[in-house]
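Shown here: the complex without one of its protein chains, the others still in place.
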């Protein structure tokens, strides 16, 4: 990179005063129709200087907001979702206790929303078991309305499927309900409310349910295993319950392999774009793809899970965001579905 | 499944009074910020008891609406779309007569909309032929505006492609127009208006055009062949022209293979999620996928067709719905793009 005129140093070391950018000002040309542009600067009369100065002041103001967001990343907020939930053992059965109730959730610094949560987390705590495990999930309903849990992607006996009036009665306010089954299929799955679900899942009643395979494929072995739950509902645009700059970066060493398990619990698509390195897609909804394939932008629709492997070959901090740009950046800077993959030496 | 406290019986046998759910009431805790929850109940002062009772009454009221919807499934409505249309034979040519005209269409119980339909059906009648067949489609226009038919996915001579002012003149009100061609490619295709199409397709001028291959692949042989046309336009969120609970379940015996031909004739994506068993994707737009692959949530975009095989290994009634939850459930219960796969012993 070479600074030609009025440019700025790369890599954002914070050593270059903003005013330097104006060292070689140009006349702000009037808007023109067509392609016959005049790029030469020429002498600048005083009114144009004033106009440029005003633009630069406005630009500095906007850029300061953008910079503040980036510098705050990763910002502290109260509460952390998607934390691994240790099971209580009942003989050989892994018991997971989930309590659903209303909480306040800080989805970005200072932005506190009303949420409905499992164990006071948005997303709910991560359940992680092995293929073949016996699992019991005990749901305590402290919500003001009935609820249920559907184990999205898991093959379970019909009466454990969590659909009120089809496979069970709804779990009333104040009641407790128990699901129990043997886990027969592996992969990146989810659990969430299946009652009044537009509201209840929208408010936060959702979580990851990961099943490790008995015999993992070679391609799915990774140094880092990262679950990324996408959401766009009542808490705004979030990754694992937080909007930028409160999202969590993925930090890896060069040469490591990162597995990312994308899960969409929202109501919109989110084409996630990783800068710097391709992603190799290995599974869809927990099932192996017939052959791995590469991309840098992966479209994830509501209810879908996609597993990818990133081979961390490139050093640096790489933006990682939804490419529906209004889900990721406003005039005030980046927000929402933005995080970073940081590859260290 | 084990009922712990105030729970309800699974499998929804209707034997448990709703009041049982309140057997072990809990203090409705105030909303809290962060993760330091207090899950112990303790004694409950009278005001809290009143609050819980009010919640439970409200929950009962909401649940009753949800239950009524489920119990009504599959609900009767006037009219049935997507019925197989028997051709009239003219020598070796299969002749299909389609009349387009305004009708009233009951897309859910009591919800009657203005539709434009082929042969008074929404979707129009299913055309089903064999690869290599000679086909004639005679379109009679009884609409108040001009129209045309495009055979979406079929390889036809250009002048049979149905695009007004590119391949033909529009078919005026009162007029009749004939398409004729030899069917050269197989698969799950569609026919629909290609004139003022946002309105005309939106109003219901669409249908399935299935072409059976001369030499089917082993993987596409199925016991049940189900066409599922997704729509989201003027008739609301529908599967084959009906919203839940007026949608049609798929009923199979355990061990059977069901082929589902998803077709999106709407203007939004619909990620269809099947509970209980994976779907094996075998074709896209009528063309074989290079290798079959599994999923439980398949994103279908407007104009796309995806064919899947479901191996009915799991007994029971399995919810099957669009996972954009506001297309499937409101506070009043399930509606729209919801049906079920019922696997019987």
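Letters A and B mark the chains in the order given here, with residues in each chain numbered from 1 onward.
Going forward, a residue touches a chain if its C-beta (ideal position, glycine included) is under 8 Å from a C-beta of that chain, and two chains touch if they have at least 3 such contacts.
Computed from a prediction, not measured in an experiment: that's the story for all the values here.
**Student:** From the listed residues B:61, B:176, B:313 or B:344, report the one that touches the chain absent from this view.
**Tutor:** Considering the complete complex, B:176 is the one touching the chain left out.
**Student:** Among B:104, B:221 or B:253, which one touches the chain that has been omitted from the display?
**Tutor:** In the full complex, the listed residue that touches the missing chain is B:104.
**Student:** Looking beyond the chains shown, say which of B:56, B:119, B:186 or B:339 touches the absent one.
**Tutor:** Missing-chain contact among the listed residues: B:119.
**Student:** What residue numbers in chain A mark contact with the hidden partner chain?
**Tutor:** Chain A touches the chain not shown through residues 1-12, 16, 18, 21-26, 28-29, 31-37, 39, 52, 55-56, 58-60, 62-63, 66-67, 70-71, 269, 271, 273, 275-278, 290-297, 299, 314-319, 323-326, 328-331, 340.
**Student:** Going by the touch rule given at the top, which residues of chain B touch the chain that is not shown?
**Tutor:** Its contact residues with the unshown chain are 78-80, 99, 101-106, 112, 114, 119-121, 136, 138, 140, 142, 144-146, 150, 152-153, 155-161, 163-180, 185, 194-199, 201-202, 267-269, 284-291, 299, 301-305.
The working rule: only the chains that are shown with their structure count from here on.
**Student:** In degrees and to the nearest 5, what turn takes the CA positions of chain A onto those of chain B?
**Tutor:** Rotating chain A by 120 degrees superposes it on chain B.
**Student:** Could you state the distance in Å from the CA-based centre of chain A to that of chain B?
**Tutor:** 30
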